[in-house]
Each structure stands twice: as structure tokens, then as C-alpha cells.
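Quick notes on the structure that follows.
Apart from one protein chain that is not included, each protein chain of the complex appears where it belongs.
== subunit A ==
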Amino acid sequence: MTEEKESLTGRQWLVDKVDNSIKEGQTTIPAIENGICQRCGSSCWARLPSGFLYCRACVGLGRLDEGKLLVRQTAGSHYPARAGMTWTGQLQERQEGVSRFLLEKFAAKEDCLVEAVTGAGKTEMIFPLLAEAFSRGCRVAIATPRIDVVNELYPRLVAAFGEVEIGKYHGREEKEAANEQLVICTTHQLLKYYQAFDLLIIDEIDSFPYAGNPQLHFAAGNAVKKTGSRVFLTATPPEDLLKAARQGKLAIVRLNRRFHGYTLPVPRLDLYVKPFLTKGRLHPKLARRIKMAAKSGHPLLVFLPRIAQMPQYFAAVKRLLPDLRLATVYAQDPDRLEKVEKFRKGDLDLLLTTTILERGVTFKHVWVIIVAADDEIYSAASLVQIAGRVGRDKQDPDGLVLFGYRRYSRQIRSAVKQIKEMNRV
């Protein structure tokens, strides 16, 4: 990684010790101090043949060796102080309440957690907060663990803040880094920043790979200015944040109703005794369900627990409904982004997917079927999130959520219970 980054404010990058062309406004520190990687916070133990330590945890960003230096460019403050908002929509009363709460906490420089059901309109609720930050000339980042969520957020924010410079960054985006006032990126990209942002919003805080990843938590702490604050958004908050909230260390605000006021669709449970797929044929009941859903004219997401099974399911569904336009998608799929875009536009009727599309994405009128909802890969949070893809439109607030299972798992029970509880409030 050799980038010419002298003008990149709030960024950090590696140089060899010999290269000491350090400019004004830059500070340097040893890349590894006391065995701790200063970029990702991991303790380093692996050694090169030279005997020097290096960090394995963030090696994908360019290997950080003992003896190298981390150069940090001081954050700039040259952003225009104007709201820049071109969004003219109206927040609904409940959303308004959350939005006011966020503005108060931002003024008080406090971190806060927003627990809002799927489809509550989290993105819109942060618009007034963003406008307030921009009008003070602040720099903001919206980070999320998922590439698909970055891709979904970007156009919405471009539309809502037509007068603000916005940059989109993730591992599959070939883009030179610049100094946009608003950065929308994956949580991995935060490793490249140091005290850069006045406000850092992390969406889908409980999802993989951010959840349980100490490097990314370290980065999320480092990327925000000492005077800045953070907002965490999710429908299914992780236990550590809930605990911090209970102890009064973190402000929390809840929203238990979708923006359109309707309740969440409750999953329909579907017990199977025999396997979902035998000898290339779908279980007759599953076949009926898929056929029924496809005939309804709704786009259909079918969640499968294993990538390895996808070709077999693809062939089986193709055989069942030869005229249906279908595709498979998973994290390493090279055409992943194009396929999701086609599905969004209605150029595909059915998408066989892994949990990559479990959250943060909106497809109009979509219905979902989870095959093997009892698989260990699905946590209760995943199941709640998947169910939350359905009925997000005002015109179409209900729809099919089907959990196909062979063993009634604790996760299924917990997910259904959570959804019903949220509907009761």
C-alpha cells in the first residue's frame, strides 16, 4: 500500500522508517508499541524471519511491522457550515421523538444507542442529526459492517443531502480516498482513520463482522475525535451495549413501531419431518410454499444456511418453476452487487441468499422463506432481522415470513417471542 496521502485529513497510514518525509500537520508513532498494533489494537505475537513482530489481524490493509511508523494526518476543519439537506420528507411523531433525543445527546457530546424495530425508519431519523452536524461544519461517518448496507445507504443519503460531499468506501469499491464531509463505509474502513470524525454513526452494530471483533471496536473508538460522539443503531442490540445502557454508561432510546404504524409481520412456523431437499427435489410442502409465493407476484428471498447447497436448490427451484427469473448470491460471489441490484429493480423474481441480505436492505413488496431456520447459523437476532425485511412499505405493510424448520430451536422461539413483544407495545 503506497498512497500519496499528504492531503488526507484524519487518515493514518504506514511508512518505512527510512522514509521520513513527514509534513506539517502529521504525527508519527511506532506502528507496534509494547507488542500492541497501533492501527487495530491487537496484541502481536507472530514474527518475521528478521525477528520483528508483525500484526496478523489487520494484515489485509498492508502489513504492519515492528520498526515501521504510523503517520497520522490531523483532521481538517475546512468544511462549509451549512445543513446541506435537500430532503423534504416529514418525520412521523414517534420518529420525531427519537430524532430530538439524538440532537440533545449530540449537543451534550454523549454516545447513544438507538433500538428501533426493523422498518422503523432509522435512516430518516438521523437526517436532522446529520443536518445539525453539517451546519456546525462537522465531519461525519456512517459505518456499517455490511457492504450491501453501504450500497443501500449511499444513494439515499446522496438524495437527502444534495449539497454535501459524500464518499462511499468499502473493500470492493475501487476509489481513491478523498476528504468528503460525509463518509459512508464499512467498519473495516475505519481502521484507516484516526480522530477524523465529529460524529460517527454505526448502523447494524450487532452484525458480523463488527460484533465480537475487537479490532473493529478499537477502530470505531479511534476514528472519532476526542470531542466527538457516536450513535449506534440496531433493531437487535447486543448484550454488552444493553448492559452499558442499564448501568447508565450509554444513553438509550427505543422505538417499537414501524414508521407506517403497522405491526411487524409475525413469522409463520412450518415444521418439516423429512429433509428439505432429497435427490435434487424439494420437499413437496416447501415446493408448494415457494410456488404459492412466486405466483403471488411478490419478489421472494429464500435464505439458505450453506453456500455449498445453493447450486442444488437453484436446480430444484429451476425445475419447479422454469419460467421464474432466479439467482443465487453469497458473500464471495463476484457478481453479488449486480445481482442484488437486479433483484431490487425487479429484474429477478427469486433470490437464493445467505445471511448477507439478512439486514439493512429494503426490497419493495418482498416476502421471505427461511429454509432450515433451526440451523445453528441463525441467531435469534438474525431471524428477527430477516423477518424484518417484509412489510416495510406503507402500501403493503404485511406479507409472508415463513420459518421452515425440522427442530424447534431456542433461537426460533426467542425470535418469535421478541417480535410479538414488540408488537404489543
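Simple rule for what comes next: a residue touches a chain if its C-beta (ideal position, glycine included) is under 8 Å from a C-beta of that chain, and two chains touch if they have at least 3 such contacts; residues count from 1.
Criterion: contacts and distances are computed from a predicted model.
*Asks:* Considering only the chain that is not displayed, what protein name does its UniProt record carry among "ComF family protein", "NADH-quinone oxidoreductase subunit C", "ABC transporter ATP-binding protein" or "SGNH/GDSL hydrolase family protein"?
*Replies:* "ComF family protein"
*Asks:* Using the definition of touch stated at the top, determine which of A:G60, A:P275 or A:G297 touches the missing chain.
*Replies:* In the full complex, the listed residue that touches the missing chain is A:G60.
*Asks:* In the full complex, which residues of subunit A touch the absent chain?
*Replies:* Listed in rising order, the touching residues are 46-50, 52, 54, 56, 59-60, 63, 65, 332.
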